[in-house]
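Worksheet for the structure shown next.
Not every chain of the complex is shown here; the ones you see sit where they belong.
Chain IDs A and B follow the sequence of writing; residue 1 opens each chain.
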Amino acid sequence: MLTLKRLDLMDAQAVIAGARAEAEQIGVPMCIAVTDESGNLLAFERMDGGKIPSVTIAIDKSYTAAGIRKGTHQLGEGAQPDKPVYGIFATVGGRMITIAGGLPIEVDGEIVGAIGVSSGTPTQDREVAQAGIDALLNT
Amino acid sequence: MLTLKRLDLMDAQAVIAGARAEAEQIGVPMCIAVTDESGNLLAFERMDGGKIPSVTIAIDKSYTAAGIRKGTHQLGEGAQPDKPVYGIFATVGGRMITIAGGLPIEVDGEIVGAIGVSSGTPTQDREVAQAGIDALLNT
């Protein structure tokens, strides 16, 4: 039998609140998703002005980051033409996102969930995702 | 040109908080989704202990209720064998839910969004969904 740790809802709310605060700070309304370590959705918010396709993209960024235990921007590097995982963006029904903005959440060396952010530039999305994680870890 | 009203994120949070309070009251951890009037997700929470398939079912109950502008339990009545919309549960990729727990949110005679709840019995799901709406309307 395995024993594992997973974000609870309060943790997920802390992550979302931290990400939302950063999104407000930079003035970009975002879709923000938090999944557990298995990639299943725990909490989600679309800020007023967040984009509709970003609902799915934020959820799938979080799914991807939980699944690969790395940032989606790192997957994007390997998915370029002639790189090892080229084409991975089309796998798992298109849920594997190769765009920055998905980050795994690690606590005590264990991946316990992930966050995915979408609606801004990928750089903004990633920055907001990181702010969400920082908010949790600073609690 | 159309002018329409739509829940904002604060409204959606009020709906979810009201539903969560009722779920805690009856001791059933729920998945709670709020969509806008177009059926696109605004906010979501999976309470600790909420069920994994209910992530999708809660979101789709809310989608359905926003879409048909009625409760999903009412769609269920019409979807029985020999009834007019028999088979509708399989349409739209299976997103049309015929089980209680999805309710439209009406403000000033206009549907401005919907809530979907899943993880309990359909009766509990509907009760918790109604509590979410009541919380918003009593604000």
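Definition applied: a residue touches a chain if its C-beta (ideal position, glycine included) is under 8 Å from a C-beta of that chain, and two chains touch if they have at least 3 such contacts.
What you see is a predicted model, and the numbers here were worked out from it, not measured in a lab.
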All chains are the same sequence, and 2 are placed; what is the full number of copies?
4
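FYI, only the chains that are shown with their structure count from here on.
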Could you state the distance in Å from the CA-based centre of chain A to that of chain B?
25
Sites on chain B touched by chain A in the complex:
8-9, 12-13, 40-48, 52, 55
